[in-house]
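What you see is the complex with one protein chain gone and the rest in place.
Letters A and B mark the chains in the order given here, with residues in each chain numbered from 1 onward.
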Amino acid sequence: ADWKGWNIHGKDYPVGIAMEKFIELASAKTDGRVGGKVFHGGVLGSQGDAISQMQLGGIEFAGFNLGPLGNAVPELDVLSLPFIFKDMEHMHRVMDGETGDVLSAAMRKSGIMALSWYDSGARSFYNNKGVVINEPADLKGLKFRVMGNPLYVDMVEALGGNGIPMAYSEVYSSLKTGVIDGAENNWPSFESSAHYEVAGNYSLSQHLILPECICVSVSAFDALSDEDQKSVKEAAVASAVLQRSEWAKRVEVSKAAVLKSGVKFNEIADKSAFQALMAPVYEGAVKKNPILKELIAGIKAVD
Amino acid sequence: MGLFILLGCFALLLVIGMPVAYALGIAALSSFVYEGVPLLIGFQRIVSGVSIFSLLAIPFFIFAGELMLHGGIAARLVSLASSAVGWAKGGLGQVNVFSSMLFGGISGSAVADVSALGSLLIPVMKEKGYSADYAVNVTVTSSVAGIMIPPSHNMILFVVAAGGGISVSSLFMAGLIPGVLMCLCLGFVARWVAIRNNYPTEKFPGWSVVLYAAITAFPGLFTAVIIVGGALSGVFTVTESGAIGCIYAIVVCLLVYRSLSWQGFVTAVKNAVRTTGMVMILVACASAFGYMLVLYDVPTELTKFLYAISDNPIIILLMMNLMLLVLGMIMDMSALILICTPIFLPVAAGLGMDPIQFGVMLMMNLGLGLCTPPVGSCLFVGCAIGGVPIQNAVRTIWPFYLAILVTLMLITFVPSVSMFLPNLLNG
Partner (left out) sequence: MEKQFTLRSLLERCLDFLAAIGTLVSALSLVVLVSTFGWLVYGRYILNDSPTWVEQLALLMMITITFMSSATGIRERTHLAVDIIPMLCGPRVKTVLRLICDLILCGFGVLMALKANELLQFTWSREIPLLSIPEGVRYIPVIISGVLVALFSATSVLSAVILLLTDSDAVLHEKRSEPTNKAEE
């Protein structure tokens, strides 16, 4: 089969490297019965478009971020809850465990199958006001750009700041000129977007840890023999191992580069005050989407 | 074979007179069918193609231009230009070029520039003894300033077609020097031709008249300060500055000039949505077309092809310019920006050219195409206003083409012409 793969990131980004590895391994393990090409840089459309394209049979595999995928698979919205994971390791334990299985099963129903989980780091706040964020009160009165999801507006408001959804392309100039006071993202994006040039304080809040997945369309996967399915699955697991190590390397490189340019960085010793303020945000989310209740409990149960 | 179907269908539909936008869309859908990609995805691409935030600035710039024309700002700019440079040799030719520079600094569209300034200036020039083809030539070629001098909706199309990652403000700044340079070259040519034909000169009206014209034009000119200045200073985003520019233009025309009637407003809105619809349906259908170009890996193939002919960067750049010029002669600008950017930009980047410099080169090149037969909307509109057959206008237009070509070569081979201001801006 000649599969088309969608990737929003560049070819040399960890996801791009891992997806190339996936299709290479899958091809080798199935003697070429599965093969294809990865289209990097989002040339086939946005993630929302790509999700529809996979469901409609236009593309066969993709590296999806699980955040926007919640629009098609409501269960996944649990991962978008701020401060739901304590840190990266906690997220790995959850996704590789029972909750991960529940989520894959939910995705399968919508025609998208998660083969393995990729990392996409943890998002933290940065600002151009020289504010060192250690407790929620430090956000007071600051305008942070957030992604276009009401959840994140609520999150910043709950912490006492002002959440402003804004197109990503406008963030750099808005930071530079003070239209907004800050934004939030992971280390590699903080570096590659050059936002560190215009926002010099990075506080490791890690409020959002959204995994990504290497997904295939259920119909393409089911068309394979049992043996080939197994091989494809193995290829995906191997590519995830590669992706996670590439990601870790990338984070170190970006962090070093950004710190070298003079960005001030602080860890937050105790995040419990932030987590406590999220209660109404979670309540609101559960009210809108009751299935989240059990999932939240499941994640909280994992140490 | 698939690529042949895509390009073949497109060419065939163009030849029989299908609107370019729909020709792109239908050709794309045919190759979706051929490749077995679900048609739903084709229509998804068409709709997603216009669901891009940066594109929102386009209707705003177009609307601002229309408001200026129907609200009396354009007429005041012409008065200013006339009193300031009308006394030079070939005076009204200079006035025409200078007005284009001012007007181009607000409207982002060359065709709007021709129709607005052409209808104001061509009749006056004919009356004062200039030949009609000279009047049309100057009007048409100087309208390219509307594309080069910021703001410019074609530049936004380029940024979107390049897939983001290019700063609109930087590109705007990059167009300024080339735009002014082109106007200087055109002004020089306008003077040279005027001296040869012994066209009349206006009397210098005196400083008080110049001052008065400047003061009257100032509130209108301030629209440009709001749009460009607002975006560069970061008080507004580019998109917001477009909208604020429209609101400001309405306020000025209504309260200061008192020259915007309800009828004028309605016409401005109608024309703006008509133009927006034309441009955006092109964007929409080009997005489905581009999807197939990507699947067929056309940019990589073209790069290989060009490098097979020569690996000398100068030759490759000249070849690219030549291909763009030829395409520009037979097709319209916005469609070509959308089709050519993803194909040619990687080639230029491979030569180490900055995407911004490439963008400026593309604008100037395709802008020239707007002034050439067989397909050139600026030339068509200019000839229609001047009442000149196209073949007559073209007979005497070559010195003006030459002025644009000289600027184009400067842009192509001297990076700092485009890059000086953006580099200065970004420290």
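Methods note: a contact is a pair of C-beta atoms (placed from the backbone, for glycine too) under 8 Å apart; a residue touches a chain by one contact, two chains touch by 3 or more.
Since the structure is predicted, the reported quantities are computational estimates derived from the model, not experimental observations.
When you scan A:Val153, A:Val218, A:Leu277 or A:Ile296 for touch with the missing chain, the hit is A:Val153. Touching the missing chain, out of A:Ser52, A:Asn185, A:Gln229 or A:Ser254, is residue A:Ser52. Among the residues B:Val225, B:Val273, B:Leu325 or B:Met409, only B:Val273 touches the chain that is left out of the figure.
Among the residues A:Leu159, A:Val179 or A:Ile268, only A:Val179 touches the chain that is left out of the figure. Mapped onto subunit B, contacts with the missing chain fall at residues 13-22, 25-26, 29, 39-40, 42-44, 46-47, 50-53, 55-56, 59-60, 63, 236, 239-240, 242-244, 246-247, 266, 269-270, 272-274, 276-278, 280-284, 330-332, 335, 374-375, 377.
Mapped onto subunit A, the footprint of the missing chain covers residues 52, 55-56, 71-72, 143, 148-150, 153, 162-167, 179.
Convention: only the chains that are shown with their structure count from here on.
The distance from the centre of subunit A to the centre of subunit B, with each centre set as the mean of the Cα atoms, comes to 40 Å. Touching subunit A in their complex are the following residues of subunit B: 37-38, 40-41, 44-45, 48, 53-54, 163-164, 167, 169, 231, 233-239, 291, 294-295. Those residues of subunit A whose C-beta lies close enough to touch subunit B in the complex are 4, 39, 41-46, 49, 52-53, 56-58, 167, 169-170, 172-174, 176-179.
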